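Apart from one protein chain that is not included, each protein chain of the complex appears where it belongs.
Moving on to chain A:
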Amino acid sequence: MTLSAPSSTRATARPLTDEEVARIRNDFPILETRVNGHPLNYLDSGATSQNPVSVMEAEQEFYEQRNAAVHRGAHTLAFGATETFEAARATVAAFIGARTDEVVWTSNATEAINLVAYSLSNASLGLGGEAAKRFRLGAGDEIVVTEMEHHANLIPWQQLALRTGATLRFIPVQDDGTLDLAAAGTVIGARTRLLAFTHASNVVGTINPVAELVALARTVGALVLLDACQSVPHLPVDVAALDVDFAVFSGHKMLGPTGIGVLYGKTELLAGLPPFLTGGSMITTVDMHTAEFLAPPQRFEAGTQRISQAIALAAAVDYLTETGMERIMAREAELGNRLLVGLGDIPGVRVLGPGLGVERIGLASFDLVGVHAHDVGQYLDEAGIAVRVGHHCAQPLHRRLGVTASTRASTYLYTTTDEVDQFLATLREVAPFFGVRS
C-alpha cells in the first residue's frame, strides 16, 4: 500500500480497489455480523464508524501493560503512560497538519465546540485578562453559522449569543443544498466576530468552500471554527493550509473509539483563551482564592484524561495514514457517485443536495416520496442494511429542503460496491411494499 500523496495530487489518487477493500474488511470483525439473517451491510459510518482490530488492541494493550494516570506521579508506569498519551497527540496533530500543542483532547466534537463557546463566554465575563480581551463578545457583535449545520455546531452558538447578548446570524442554504455564497458576503460583515461552519455536510455530503469562507472572515477580522467531523475521517485535511482558527472532530467517526474528540486551535489563540473546564491537571500554582493555569493544551484538559481512547485514536490515525487518505477519498467519491446514480434510477427517490459533479464525501440522503424515512429504514434493516433515518441532527437544513426526515446511506473505506448495489436493489422494493406508486 502506498503512503499518502501530497494533497495537490488528490484528483489523481488511485481509489482503493475492490480487492484492497476486501482485505481491509478482514481487519473489522464486526463486518462478519449477521443481522436479521442477512450479512450486516453497514451504511451508517456517518453516524459512527467501525473499529479495526489494531484500534481495539491498542486500547487493550494499554490497559494490560501501561495503565497509569498521565501527567502526575513519578513512577515508571506513569511516565510510560504519559509518553504514550503524548505520542498519540503528536500522531493526531501530524495527521491534520497541526503542531502537537495545538491539539486539545475532548470527549467528542460537541464538547470541543462547547469548549470554545464557553471559553469565549468566560472571556466575555472578563476572565483571562488582557490576553483574552480580543475574545470578548457583547451586544452588537455577531456570530455567523450556516443553515446546514449539525445541531452541535448551532446550539452552542445560540446559547453563547444568549449569554453574551451577541446576535446569531446564518448563511442560507440554496434549493440545491449548497451554501449561498453571495449571501455569505453580506451576512459576514464588520460586526462578525466568529464564523462557524461545517467542512462537509453530514446530510448532503457536499464539501464546503473553506477558502472562500475563510477569506470573507479574514476581511472582517472574524475568528473561524471548522466542524471537521465529516471531513477528517474521509479526506486529507490540513488545518494550517486551510488557515482556520479552530477545528473540531470526533474519534468514533474515524475508526477510533467513542469518548474522544479533538479541538485544534492556533497556538496564539489557545494561549489567550481562558479555560472552560477547570480543576486538577490544568494548573501551576493554587492557593485558596486563586489559581494559575498551565499553557495549552493542558489548560483545557482538566481532570483525568481519556487516556486509552486517545491512544486508540492514534492507532486509528495510523490505520488511515497507512491506507492513504487520498485513496480513501477517491474510493468514497466512486461509492458516492454509485449511490447517486443508483438513487436517481429509483422511481420516487429525491436526493437531498446537489447531484453528480459536485465534490462530496461518500454519502447520500434522500426522500422516498410517499414513504416515511422510518419505514424505509425498517424495510432495509430487515435485509441487514443499517442506514440512518430521521433529521440527522440537522432540523433546520431538513426544513429548508422541505422534508421532516430523510434516509441516509453513508460509506467508508470498508464499504463494498456490492453493498451499495444490495442497498439500491432493496430500496427499489420499498415503495411497492408500502403500496406507493410513483
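Here is the rule we go by: contacts are C-beta pairs under 8 Å (C-beta built on N, C-alpha and C of every residue); 3 or more make two chains touch, one makes a residue touch a chain; residues count from 1.
We take it that contacts and distances are computed from a predicted model.
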Protein name (UniProt record) of the chain left out of view, among "Branched-chain amino acid ABC transporter permease", "SUF system NifU family Fe-S cluster assembly protein", "Sarcosine oxidase subunit alpha" or "Putative tricarboxylic transport membrane protein": "SUF system NifU family Fe-S cluster assembly protein"
Residue among A:E20, A:E57, A:D243 or A:D375 that touches the chain left out of view: A:D375
Contacting the left-out chain in the complete assembly, out of A:I24, A:I143 or A:A383: A:A383
Touch list for chain A against the chain that is not drawn: 36, 371-375, 378-379, 382-383, 389-391, 395, 398, 404-405, 426, 429, 433-435
